[in-house]
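Only a portion of the chains appears, each positioned as in the full assembly.
In this document, chain identifiers A, B and C correspond to the written order of the chains, with residue numbering beginning at 1 in each.
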Amino acid sequence: MSQPVHAVEPRSGDPKITPALIAEHGLTHDEYDKLLDMLGREPTFTELGVVSALWSEHCSYKHSRPLLRTLPTEAPYVLQGPGENAGVISIGDGLAVAFKIESHNHPSAVEPYQGAATGVGGILRDVFTMGARPIAMLNSLRFGSLDSARVRYLFAGVVKGVGDYGNCVGIPTVAGEVAFDPSYEGNPLVNAMCVGLLHETELIRAVAQGVGNPIIAVGARTGRDGINGASFASEDLSAESEAKRPRVQVGDPFTEKLLLEASLELIRSGAIVAIQDMGAAGLTSSSAEMAARGDVGVTIDTLKVPVREAGMTPYEILLSESQERMLVVAKQGREGEVSAILEKWDLTAAVIGEVIAEPVYRVTEGDRVVAEFPGIRLVTDCPMYTPEAYESPEVAALRATDVSLIAERPEERDPVWTLTQILSSPTIAAKTWVHRQYDTTVRTNTVIGPGGDAAVVRIRGTDRALALKTDCNGRYVYLDPRVGAQIAVCEAARNVACTGGRPMAITNNLNFGNPKRPEVYFQLREAVRGMGEACRALGTPVTGGNVSLYNENPTGAVYPTPVVGMVGLIDSLAHVTRSHFQEEHDTIVLLGEPTASLGASEYLARIHDRVAGAPPVVDLNDERALIEALLDAIRGGVVRSAHDCSDGGLGVALAECCMMDRNAQHGATVDLTHWRELPDRGLLFGEAQGRVVVSTNMPDTVLAIAAKHGVPARAIGRVGPVGAPLHITTAGGVFTAPLARLDEAYHEAIPRLMAPTAV
Amino acid sequence: MKFGIVTFPGSNCDYDAYQAVVEALGEDAVYLWHKDHDLQQSDVIILPGGFSYGDYLRAGAIARFSPVMQDVVAFAKRGGPVLAICNGFQIACESGLLPGALLRNASLKFVCEHVRLRVESADTMFTNRYTAGDVLRVPIAHGEGRFTADDETLNTLEGDGRVVFRYVGGPADADEWWSPNGSMRAIAGIVNEGGNVLGMMPHPERAVDALLGSDDGLRLFESMLARVAV
Amino acid sequence: MNRFRIAVHITPRRGILDPQGKTVAEALHSLGFTAVRDVHVGRHIVVELDAANADTAAELTRDMCQKLLANPVTEDFEIAGVAAA
């Protein structure tokens, strides 16, 4: 039953509504019919723009929402689940953590530096608009092969953009991942995650309320930046979107820093009821979403919006994606306080509208109405789609390949050669070239920064800390979306547990191709299913996330990449555990069991240039037991270091334990002959899940704790002196890897590849 | 003793300096607002790190004109102790409190890591709790830290023992000069002629807690306690 | 072959936000330069190269701007002058 909507005269100078114009705005026939039905008349140009933005994939999640509804979102400590600017969990003592991840893939493909920088800016605003002070950033990046000059340009630009923005605002970037694979050529993935801290009492939601309350635009002026950016982010990358370059936006981290301080002061002042970032589809989506959440009407006068350029139309003002802007709903009569706080920070505030009783979304230009919709239907009437889905037969065939038949290369007779080859694969190699450009220590809470498993950030005034990590192996998800997504959750949880953290909750970023292609929608559906299963099994609800579809380029879709951002809680700073060996003579214990499986491994990709086989099987109950056992042992004070086995398998994990920290490199002597029935390459480089390499001075206690949890465990060797080599004995014989060789392979690989790149 | 920490628009290590003084050192600290002409009777002024005015144009070039800087300069001319860290060092150079300039890192990249700093002079109000030759582990995090000055200035600095900290720890030899940012003569920190203004790119306030990797910076703050009359 | 010195101006594209220019303009105002209306900060690049004549030198430089010196997404460039060096 559509409410009556006033007739709205077309604005002189605006284009006529034609089928071509409708198509240009990305509306299908059905969607346009829905619009006509909602309005009961033909839309104006402004209204068409508003709807095209709000009903774009980016704003409406029209292809993913039905799937996202299946994810677990609840736990006693979840204060805010999906649907807000960020998720929020309680961590005790009246403290809470707000966190969310966001993608800026398409903008970064076009302009890596600004694309990445503005991505960081957006996610920062999502977190501080919840009333939280950002305390840590993470980033999850995917690129094509570094052999390509264009890819090196994208990689260098993205890393600089992430760094410059976060460094300037003064938030440490403490963890992340970077992987390289030809499938991301031309369509890099740039996901940024922000974690903030707040008092539960300071939590504020972006819900417009209170008839008569003024709506205030805060921060930077509105320019013609990124108009239609939201629909831009919902299209395949193509020659056309190359032509859309001027839509790229420029970030201003300096203004962001002022906005951050001003916003937190505003929220603490109690003078406002709601605040939201003007992100994708700028003023349009922020105002419409806040109104919908509060089920109220709003009216906005575009003439009152502070603009950067003369002659901007309502259409442009509504859809501009100029950065560093906020929309605030203030308490009636307290506008003065609001502008006083903004003046203190040299920022501008302008009342541009108000909350009204009438259930309409109305935009005026002065006193003439240029757009009017029946309230929340603008948001709620967006069509939802469940496209056809089936698995690509090629992928099924690849998964079915018996990779054990792939013949070894002659060089592999020397396992040290194989090991160094894998260590120097850019996906495995140290990412110091990246995080050396990030301020990892500002705010003086970073206990463990980049370079181990998860990052550890202490909570001042308590004895506790957060453990943070993003993870996803796109190759696994490509070969088996459901299992691959389960593994992404498990690996993130394992990384968190290795530092002594109890996995609490996740945010996630679903980076997929064009959902209208059945094999892509299949990947999306199965990955979300697997993610949900793993989150249920590990008791880590999903508190929010982001969906980025149409990650394609003329050469095809990227690997389906559901990035998991995990937040864990460390109960006592005494439990903080590092991943590299600490003390000579400590016993090395392997928790979990190796298998022969080489499917989907880095070994196959790097040594044999093959992407094939089934990803490692993952048993969610075993993963849970492993985490419990590990945390018991850590809390019992018997674990000196813990490092999970992931990409590259046990061989890489052991090498990393020896030399990942260049300030303290220990050798080790390891005996794996217990698994003599396994082929060496499976034993050393297979990526069996559910494994952690622990070093301890009390092995019996560790083994007993593992047994209690039903986790297979075995002492496999001892930590050697500083600078000694890594000796490994297998059924195939003994080999000795000098640390210098491992160090060189692991630490110099990316610097060497990036050397020729100018800034 | 009371530390006044200036907050410029874009400062982001003011909080770290505050925590170092209050939590690690156990002294008083107040934030000083850039628009005010009020140092609130502070005994020591800290110009903290960050990106004042976004480091636009040149790091420190705009902040130097903040109202509070007139008072800070006057305070320094009266011999008042000023600790200028990172962006604070850049501001101090721009405002003439210290000689030279801090240019974009030779690598053209922002660099964040723990570096080794050698104490070149223990005979300043900022370093009397160290011994010359001590090698400290202190974080750096900057994109424009390449200390640059003409030879005459450099020679004077060396001659007068005003080079306080130097980057060392070359891959080959731990004592070898080795600058992560291309600074001339590997200079990491200097004092003014009066010895009461210290400018340094590394962050002593981030090195006051072993849990975070080093507490080698704490003695710098303790040195001021020892020497500055209250 | 002759040696030429070519000056190139790289400027933020009009309409695209220039936070640096904006901040500098505000700083100039607070310094009392109230007559200032607008400021834009770009790069001034001087390239010295060998070429047969001034035209080819300029041609080469234009090519460099497109390939490397200017960001085609956010910046405009202009060959400001070609002089024999």
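Quick note on the criterion: a contact is a pair of C-beta atoms (placed from the backbone, for glycine too) under 8 Å apart; a residue touches a chain by one contact, two chains touch by 3 or more.
These figures come from a predicted structure and were not determined experimentally.
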**Asked** What would the formula be if every copy in the file were counted?
**Response** A x1, B x1, C x2
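Here is the rule we go by: only the chains that are shown with their structure count from here on.
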**Asked** Quick one: do these chains touch in a line, a ring, a star, all-to-all (complete), or other?
**Response** complete
**Asked** Where are there more C-beta contacts: A-C or B-C?
**Response** A-C
**Fill in**
Rounded to the nearest Å, the gap between Cα centres of chain B and chain C is 35
**Message:** Multi-chain contacts only, two chains or more: what residues does chain B have there?
**Reply:** 53-54, 56
**Item:** Shared-contact residues (touching 2 or more other chains) in chain C
**Value:** 19, 23
**Prompt:** What part of chain A is in contact with chain B in the complex they form?
**Reply:** 160, 163-164, 167-170, 252-255, 257-258, 345-346, 435-447, 458, 460, 573, 759
**Item:** chain A partner contacts - residues on chain C that touch it in the complex
**Value:** 12-13, 15-19, 23, 26, 68, 71-74
**Complete:** Seen from chain B, its contact residues with chain C in the complex are 53-54, 56-57, 62, 65
